[in-house]
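Starting off with a structure, shown below.
The complex appears here minus one protein chain, its other protein chains still in place.
Order as written gives the chain letters A, B and C; numbering starts at 1 within each chain.
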Amino acid sequence: MIFASDNWSGAHPAISAALSTHGAGMAAAYGSSDLDKAVEQRFNEIFEREVAVFFVGTGTAANSLSFAAVNRPGGVVMCHREAHVVEDECGAPEFFTHGARMAPVDGALGRIDPAQLRHELARFRPGFIHAGQPMAVTISQASEVGTLYSRDEISALAAIAHEQDLAFHMDGARFANALAATKLSPADMTWRAGIDILSFGATKNGCWCAEAVVFFDPEKARQFPYIRKRGAQLFSKTRFIAAQFMAYLDDGLWLTLAAHANLMADQLRDALAHSNRARQAWDTRSNEVFAILERPVADALRAEGAVFYDWNMPHGSGQALNENEVLVRLVTSWSTEPADVERFAAALAATA
Amino acid sequence: MIFASDNWSGAHPAISAALSTHGAGMAAAYGSSDLDKAVEQRFNEIFEREVAVFFVGTGTAANSLSFAAVNRPGGVVMCHREAHVVEDECGAPEFFTHGARMAPVDGALGRIDPAQLRHELARFRPGFIHAGQPMAVTISQASEVGTLYSRDEISALAAIAHEQDLAFHMDGARFANALAATKLSPADMTWRAGIDILSFGATKNGCWCAEAVVFFDPEKARQFPYIRKRGAQLFSKTRFIAAQFMAYLDDGLWLTLAAHANLMADQLRDALAHSNRARQAWDTRSNEVFAILERPVADALRAEGAVFYDWNMPHGSGQALNENEVLVRLVTSWSTEPADVERFAAALAATA
Amino acid sequence: MIFASDNWSGAHPAISAALSTHGAGMAAAYGSSDLDKAVEQRFNEIFEREVAVFFVGTGTAANSLSFAAVNRPGGVVMCHREAHVVEDECGAPEFFTHGARMAPVDGALGRIDPAQLRHELARFRPGFIHAGQPMAVTISQASEVGTLYSRDEISALAAIAHEQDLAFHMDGARFANALAATKLSPADMTWRAGIDILSFGATKNGCWCAEAVVFFDPEKARQFPYIRKRGAQLFSKTRFIAAQFMAYLDDGLWLTLAAHANLMADQLRDALAHSNRARQAWDTRSNEVFAILERPVADALRAEGAVFYDWNMPHGSGQALNENEVLVRLVTSWSTEPADVERFAAALAATA
Partner (left out) sequence: MIFASDNWSGAHPAISAALSTHGAGMAAAYGSSDLDKAVEQRFNEIFEREVAVFFVGTGTAANSLSFAAVNRPGGVVMCHREAHVVEDECGAPEFFTHGARMAPVDGALGRIDPAQLRHELARFRPGFIHAGQPMAVTISQASEVGTLYSRDEISALAAIAHEQDLAFHMDGARFANALAATKLSPADMTWRAGIDILSFGATKNGCWCAEAVVFFDPEKARQFPYIRKRGAQLFSKTRFIAAQFMAYLDDGLWLTLAAHANLMADQLRDALAHSNRARQAWDTRSNEVFAILERPVADALRAEGAVFYDWNMPHGSGQALNENEVLVRLVTSWSTEPADVERFAAALAATA
């Protein structure tokens, strides 16, 4: 009953098999193998346009190097105040941009509020150099608290970003979960809604280590090969990432895996809906569930073997905990066993 | 007949198998799984002492983060003038150290000359801040041109480094090949000879992506977890590196693979020794062979399907090419087929 | 009637004279002249202990290099949310620290609230590397909105900082004004209250260009000469800064000038107290006055020649503007003419 993180899951057998298959024989290094090129072509198909795609090793790298690609001196990235880039990457975005500021923007439940974004951007008057200069807006889809932006919401933020000539970036660490939940196409959720750069995450959803930076305007990526290499993210045997992506994207495996994770989360949501000592803290549709539990309930679940983390109450939740309650995060993944969810539900029901 | 680079090889089946094996089930993320800990213990055994070991994704990361760990403001790293860190990493060492200088030191055939090291260090007078301050000496073992340092040679450089309170780092991208060639133990070739930090490479020798930074004084590594995370090199599913290392280090697989690569190189050296139109440019004992070929010979070999790169003549080779000659690099690996070496030898003999 | 900024004032005649006096003849460069050493000794006297003092060119440099001196990988500086370092230095603190984060802490009217500081620091659990690691706390004295910390308030924050092994830094861009207003001694307001590093500003208070970084524990400054030089802040003719400081510190000129600026501000405060169409937004005692004016009053004053800036309402002011009101900042300096203050008061009175 591990609901600690989707990072705790392993690799899907098809991913492992692809690694073994592509392990035989020689192939050109540093991204120039036939396999690398075939996977790049797959990205074009998936996004219904020519894109420039670059494999990297971690989501932190994907985000940080994305910002480096659009950096300006004294640069500022507008992000949600609880974004992964500002809370959980140990300053990597700042490091890779030589000190760009991750400027927090308010918004309920992990989503940037457009009015707040305008408000924060208004503080940067053209030519007033003391404040620095915005260079990008980033959103997480799905967000860090499991919520989702609709296509219209993404477009609205894109319009604000582009008015001011800012790059619009999406942290897609859980991109597949967001697609599966919204039923949007990859193109509709990204470039057709105004996204310029995507951190395309696959690690959490069945790969060992497969992340990519996707530029929807390949022209903007001209310096990126140098940025990636200088950032120590050009792997010699890039085949090992390409092979994972090949299997991941084949026959819609990625969306199948994400749909499974979301479904497991749905069942957790159901279980919570039937409890009188626990409840969803706010509604989510992706593979993260946030629950307010009475403390004895949390203890009882953990005693039964459930593993999950306590969480800080996010901005704009409209919730307050009383002393006897705790907010926890439950994360499902491609590998979550239905039996585990059932056991969890039963253990929860037993606390009634 | 691929002799382009050991980076062109894939993963050894045992490595792929380990990935599949460890793919099942859940495990704690970010380096805290049981498997991670077991591999760390294996490093202690291999080096016959407690070490602090950190997995990273690329050799460039291992080198760059090693320097970051011992950085000083205005820092200078003394390296061979043809070292990988200065010639082939796109400025990553400088980037991760916020601008440390890689200061070139002379020495024949890829090895720092101790007298030259003293000479260069003498330029940095204590307290003369304009010149910056040395902070580390780095050597590559095996070197970029296939040569090796003896244990005594390493110790001699260590003494110079330590006299001036400099960290002594080894770039071990081909560490196993060097061990196999010298018959030294891992401990004797590193900390017993004065090495403080090792970039332990396994990717070229049978892994997909497995590199580690090894601190022989764990106390010196206290800030390294932050340095690695900030450098976007903390993988969420570190199991995927740990699993590779587990198989790699098991039953001496790593040394077996390296010995094979070296043996294949021996056979190339033999083939060159019997040619009257080609010769070794200088003697090597590891898995890189440098040959001076008459141009028609190089053409003929390539026409037969041999893949190898032209190379620039290194410092101190004592060789000069005439117009009709070309210097080439031939690299073998764990996966080089004896049949390929035989075909190469035959094709070479046919040019006589 | 210039109340735009104390940066608009020039240099005091004694400062200019000192420059001329010390202009004659030769002297050793890069901080090693007799004059440099004499000024360093003056700092020891003023602070009643041995300090390490380093001249730099701008307040931004003093702050940024101070943080660089105590930097840690993934480092975080706790600062007031409206601190100069986060709002007005174009990312220089982040740049000079290679990406340390300036983490905003709440507190009314420009002063960090101790409870909020504890609250923010609590988010950084030991060993939880994802969040980065705090390395310093910085306060501005006088603050950016003219308020002052008492010695006890400084000590309280120092205790929190030191509990967690954080450096405690004071941005003293208006250090002299704070001393003059509080009647504290330089020692009592700094190291005796727990300050570790001080950005000692003199530019705003009568110099052309004279800032210094003062380490109260000289041992902590050992790497600073390199940090300053690498940061392009080691001036060749440091005499030109030393000469300014010599005159500035001589016979208490600095405190005399600051007291004059504060007195001029007192008279502005008096004028506001007598107006029925303007009022102090909050009480200050240093050389900055914040006033809420009816818009026609602001227009009338400007029409009379008064120069001052509109200001954003700071956090925790307890004030709200109605549509007919504007918040403005009035800054006096060593060179503010009493006649100008009288004219301003008269113009204000005329709006009644």
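Brief remarks on what is shown
Note that in this section contacts are C-beta pairs under 8 Å (C-beta built on N, C-alpha and C of every residue); 3 or more make two chains touch, one makes a residue touch a chain.
Nothing here was measured: the structure is a model prediction, and the numbers come from that model.
Within the set B:19, B:129 or B:193, the residue that contacts the chain not displayed is B:129.
Of the listed positions C:54, C:96 or C:216, the one in contact with the omitted chain in the full complex is C:96.
The chain not shown here is touched by just one of B:9, B:33, B:63 or B:97, and that residue is B:97.
With the whole complex as reference, residues 68, 72-74, 98-99, 127, 129-130, 132-133, 223, 225-227, 229-230, 234 of subunit A touch the missing chain.
Panel shows subunit B; residues 73-76, 86-102, 104, 123, 129-132, 312 of it touch the chain omitted from the view. For subunit C, the residues touching the chain absent from view are 2, 4-5, 7-13, 15-17, 19-20, 22-30, 56-61, 64-65, 89-92, 95-96, 203-204, 208-209, 226, 229-237, 239-240, 335.
Heads up, the rule we're going with is that only the chains that are shown with their structure count from here on.
Of all chains shown, A has the CA centroid lying nearest to the centroid of every protein CA atom. In terms of the distance between Cα centroids, subunit C is separated most widely from B. Averaged C-alpha coordinates give centres for subunit A and subunit C that are 41 Å from one another.
Subunit A and subunit B have CA centres that are 35 Å apart. If you average the CA atoms of subunit B and of subunit C, the two centres end up 51 Å from each other. Within subunit B, the positions touching two or more other chains are listed as 226, 229-230, 234.
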